[in-house]
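The structure follows.
What you see is the complex with one protein chain gone and the rest in place.
Then we have chain A:
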Amino acid sequence: MQLINTILGGLSLGMVYAAFALALVLIWQSTRIVNFAQAPMAMVTTFIALTLIESGMNYWVAFVAALVAGFVLGALVERLIIRYVDHDNHINPVILTLGLFIVLHAVAAVIFGSNFQSFPAPFGLTGFSVGDTTFNLTPTSVFTILIVIAVMALLRLLFLKTDLGLTMRAAAFNQEVARILGVRVNRTLTLGWALASVVGSLSGLLIAAGGLVHPSYMDGVVVYGFVAAVLGGLDSPAGAVVGGLLMGVTLSLVSGYLGSGLVPLAALIVLVVVLLVRPGGLFSTSTERTV
């Protein structure tokens, strides 16, 4: 029974990691940057939602407002900061996103305060029960799973069935050729960052639901989301989803049976083992490096 409940908890957590990993993959595909600042960006938009809710607004209005804020924030970060970084050196973009990480943390702590605040959940937090046994599947976690699936379906539609998606894929595949063919590459990059930031904000809102929010509540998620993205291969959106679910269930099992203090170590071990066995991730299609 405990096993089933642990796995159920892991599935809804895994969906959140999957959404976060998807945000990382979207950006990696188009700009070859791992956006470590995704976590504090999501944190900031969650705080915006919390402020709106506390000022008396409806949960869903705040929810949508946070996603819109995520869209704007992602676009601004790409347009004002990321566009000007030197891509030849692979260290500079990483340090830039880490600098942004610290800046957003500090800004959030100054504006919203650095103490723990509780964030409301959209639906109930008690598990469904059949007879005497209660399953660790709450209405909120069902909502989490459904909305992440819906978002993934929408993104898939966008990328595979629309002209906009086609131009975005072209810009990600080869910027020069896409530019020659008339794609406004810079605009699609900004849009790509904005969309990724929306997905990241969604994962921030989902993990906050019914829990506590403070400026560093997403720090663990950036590590687990990154490991999930690497598990699936940073290039594969489907891989990110599978990696997220695997991560959620694995970490949930470790936390349930061995102790929550070992969760980060387990994530590290999973990451290292996967990279040693398959350097490109489980679903990677790109060729491996020889050196």
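Descriptive notes on the structure:
The working rule: a residue touches a chain if its C-beta (ideal position, glycine included) is under 8 Å from a C-beta of that chain, and two chains touch if they have at least 3 such contacts; residues count from 1.
Everything below uses one rule, namely that contacts and distances are computed from a predicted model.
The unshown chain of the complex is recorded in UniProt as "Amino acid/amide ABC transporter membrane protein 2 (HAAT family)", chosen from "Protocatechuate 4,5-dioxygenase subunit beta", "Gluconate 2-dehydrogenase subunit 3 family protein", "Amino acid/amide ABC transporter membrane protein 2 (HAAT family)" or "Pyridine nucleotide-disulfide oxidoreductase". Note on the undisplayed chain: of the listed residues A:I4, A:V64, A:V103 or A:L212, the one touching it is A:V103. Within the complete assembly, A:N89 is the residue of A:N58, A:N89, A:S129 or A:N174 that touches the hidden chain.
Set against the missing chain, the residues A:F47, A:F71 or A:F226 yield one that touches it, A:F226.
Where chain A meets the missing chain, the touching residues are 28, 34, 36, 81, 84-86, 89-92, 94-96, 98-103, 105-107, 109-110, 113-114, 216, 219-220, 222-223, 226-227, 230, 234, 259-265, 267-268, 271-272, 275-276, 279, 289, 291.
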